[in-house]
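Below are the structure tokens for one structure; questions will follow.
The other protein chains are all here in position, but one chain of the complex has been omitted.
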Amino acid sequence: MLRFLVRRLIVALLVAATVMTLAFIMTRLSGDLAISIAGPNATQADVEAVRKAYGLDRPLVTQFFDWAGRAMTGDLGESYFFKSRVSALIGERMPVTLTLGLSGLVIALVVSLPLGILAAVRENTAFDRGVQFVTLFGQAMPSFWLGLLLMILFGLKLGWLPISGTESWDGYVLPAIVLAFSAIPALTRLTRAGMIQAMGSDYIRTARAKGLSRASIILKHALRNAAIPVVAIAAVQLGFMLGGSIVIEQIFALHGVGFLAWESIAKNDFPVVQSVVLVLAVIYIGLTTLADLMNAVLDPRLRGA
Amino acid sequence: MSPLLEIENLRVEFGRTSAVRGISLKVAPGETHCLVGESGCGKSVTSLAVMNLLARGAQRRADRLAFKGEDLLGLPERAMARLRGNAMAMIFQEPMTSLNPAYTIGSQMTEVLRRHKGASQRVATERAADLLARVGITAPGMRLGQFPHQLSGGLRQRVMIAMALMCDPQLLIADEPTTALDVTVQAQILRLLAGLQRDLGLGLLLITHDLGIVARVATRVSVMYAGEIVESAPTAELFANPSHPYTQGLLRCVPVPGKVRRDEPLGSIPGTVPRIGAGFTGCAFRDRCDFADASCAVAVPHQRAGATHDYLCRLAPQSARTAA
Partner (left out) sequence: MSMALSSAAPRRGWRSAATWLGAAIVGVAAFCAVFAPLLVPHDPFAQDLGKRLLVPFWMEGSDPQHLLGTDQLGRDYLSRLIWGCRISMLIGVTVSIVSGLIGITLGVLGGFLGGRVDDAVLFAITTRLSLPVVLVALAVVGLLGSSMTLLLLTLGLLLWDRFAVVARSTTLQVRNLDYVAAAWCAGCSRFRILTREVLPNIASHLVVVATLEIALAILLEATLSFLGLGVPPPLPSWGLMIAEAKDYMFFSPWVIMIPGVALFVLVLGINLLGDGLRDQFGARSDP
């Protein structure tokens, strides 16, 4: 178990280092950053001044190791546009994105676990087919479009919920639902498939032969085993949701990390862009590692390994 | 004594395929009734049908299916669940996969007693430890805290047996309990089952394809072929006077010390079991039988070769044939 953990950690660090390199390369692809930062009306002298001020006159390798070295210590540099520390900017915006992502995940789980379990228990019935139909619909639904539709319906026609902003909790309702919608199909399908597999297994036949109640058979014996892959995918989905929240934040004008990234892309504020990519990647890596650990807790066979 | 389990004309169908075609048998208290046949003949389906554990989509019908005189056919699932694992228990063929990998042995054993007898966790744990010792597991206290993957196949099957005994069942159905195990372990498990059956006075319905097992433990044998019981008799009688050609063929396939000569090849039955659909008539064994003629395709009579010896064939009983 310890060896597995150490190995997992080394891979995680390597992935983080690779992402760091990729994020750096990505922001340098556009050529001369100094020109884009200085703006369209800048003179040659202005550009030179910018280049010197931001250290862009140094060789790329030096710039990279300078950035990477500082990033290791949590110093992600300074934003060109906001004129403040990138780490502070991200820290300020992160609560919005995390609230959105976590409430999205909770909604997704609350919807997809019961749907998946019931569909599996009633395999091949009209209910099961209905659930499969809903997951197909969900997969095909573009989340930005769903967001707009919900805004029209609940915000304008019914007037129940605000369509933008985070002044109060209800500003999160529509965005979280839209975000959850992107994870529901995968989670439902996986729960259903896992439960069908578990319900057909020999140990469920044993549980039935023992005369256990239906609730105990489904919720104790089958779900425990079906939940193992679901936990892993839920963690991965949360990672995707945090990464994908940029679309939702933009539609609903939620000032989270995604919105920050979107603004910064428009402003060529590359220290912010590369840092957000890095931070989201590190969160994703952390989540998948956490999922592996939780699997080891849920599946006793993995504990001895 | 009145029988524990009575099955009359049980039929099981999966869609258009008939897996069990009208079998009847009885298991008396203290009796070991062996159901023998090759794989796919409907032995396991019969046992699952008795326990009402058939897969969805299976159709179960019978003239009578009773446990201790109580009808099981009309019993709602809730009441049936109250019987299962309680008065009638079952052991399966696959010890490697029949225990839930996510829970400890102790948790899986105690939940049976807690469910059926409302026992406390402490009482249930004591009972589980006693039974583990009873089935020959050393250090039962330690085993209770272990997970299935930490146990060998033989140990797991012992756990399954102990778990089946948690509520003192009167009827135990064992579906090929030793097939998946090593030969040495097979003998141990068999001896254990036979001993438990004798000591506890259980009615045991033992399903197997191994005639060696039958010879050692059975009081009575029913031979199944293609969803029917083709012959049923007390063990000694069946081995002495097999009257159905299939039974005779089966016995020729088994080496019996003293009866088989070294220079003679072991017997085998040519051909394969036919697939039985709706509307099948006549003897299912006729394509593989040396004695078959046109009349075998029409109807097959039930005959008696003795007071408790029935078989399903138009031929005269073995004893009459050899005498003639």
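In this document, chain identifiers A and B correspond to the written order of the chains, with residue numbering beginning at 1 in each.
Note that in this section contacts are C-beta pairs under 8 Å (C-beta built on N, C-alpha and C of every residue); 3 or more make two chains touch, one makes a residue touch a chain.
Keep in mind that this is a model prediction, so the values were computed, not measured.
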Inset, instruction - Specify the residue from the set A:86, A:254 or A:277 that touches the hidden chain. - result: A:277
Legend entry - Contact partner of the left-out chain, one of A:6, A:88, A:110 or A:149: A:149
Inset, instruction - Specify the residue from the set A:19, A:131 or A:238 that touches the hidden chain. - result: A:19
Inset, instruction - Out of A:42, A:141 or A:231, point to the residue that touches the absent chain in the complete complex. - result: A:141
Legend entry - Positions on chain A where the hidden chain makes contact: 11, 14-15, 18-19, 22, 26-27, 29-30, 123-124, 129, 136-137, 139-145, 148-149, 152, 156, 189-190, 200, 202, 205, 236, 239-240, 242-244, 246-247, 250, 258, 261-262, 265-266, 268, 270, 273, 276-277, 280-281, 284-285, 288
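Following the convention adopted for this analysis, only the chains that are shown with their structure count from here on.
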Legend entry - Inter-centroid spacing, chain B versus chain A (mean Cα positions, whole Å): 54
Legend entry - Residues of chain A touching chain B in the complex: 123, 201-203, 205-214, 216, 221, 224-225, 298-301, 304
Inset, instruction - Mind listing the chain B positions that touch chain A in their complex? - result: 51, 53, 56, 80-86, 89-90, 92, 94, 97-103, 111-112, 115-116, 147, 149-150, 160, 163
